[in-house]
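A protein chain is absent from this complex, but the other protein chains hold their places.
So, chain A:
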Amino acid sequence: MLGTVLLTFAAITVLHAAFSTYEHLSHLKAMGRPEGSLPIDIIVEALFALICGTLGASLNAPPLKEISWAAEMRKRNIDEMDSRLGFASFVNRGRNLFSGPSSQTKLK
C-alpha cells in the first residue's frame, strides 16, 4: 500500500513539476528574456519525484521467492517431490488385510 501511495504521489509531483516548468518558460518567453536555467525548486521537485517513484515501484513489487532448489525444499516434504513409487512397500498392509479374522489385528 505504501508503494502505491508513493507511486501516485510521484506521478502527481512529476506532472506538477512539468506544468511549473512550462509556466516558467512561458513567462520567460512573454518577457522576451533569453531562456536561462530552471529555478532550483523545480529541479529539486523533479528529482524528488524520481526518488519517490523508484522507491514506490520497489515497494509495490510482491515479496520475492528464493530461486534455489534447496530453498524450495525447506518448505516442502521430500515425499511430495520424489515419492519413489517403485520402492514403496505394501507388505505390512497386505499382512493386516488378508490375515483373516483374528482377535488381535493391529493396523499399522
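The rule is short, and it goes like this: a contact is a pair of C-beta atoms (placed from the backbone, for glycine too) under 8 Å apart; a residue touches a chain by one contact, two chains touch by 3 or more; residues count from 1.
Simple rule for what comes next: contacts and distances are computed from a predicted model.
Enquirer: Assuming one chain is omitted from the figure, identify its UniProt name from "ER membrane protein complex subunit 6", "FAD-dependent oxidoreductase domain-containing protein 1", "SAGA-associated factor 11" or "Proteasome subunit beta".
Expert: When "ER membrane protein complex subunit 6", "FAD-dependent oxidoreductase domain-containing protein 1", "SAGA-associated factor 11" or "Proteasome subunit beta" are compared with UniProt, the left-out chain turns out to be "ER membrane protein complex subunit 6".
Enquirer: Which of A:Val5, A:Ala57 or A:Leu97 sits in contact with the chain that's absent?
Expert: The missing chain is touched by A:Ala57.
Enquirer: Spell out, residue by residue, where the missing chain touches chain A.
Expert: Residues of chain A in contact with the hidden chain: 7, 10, 14, 17-18, 21-22, 25, 38, 42-43, 46-47, 49-51, 53-72.
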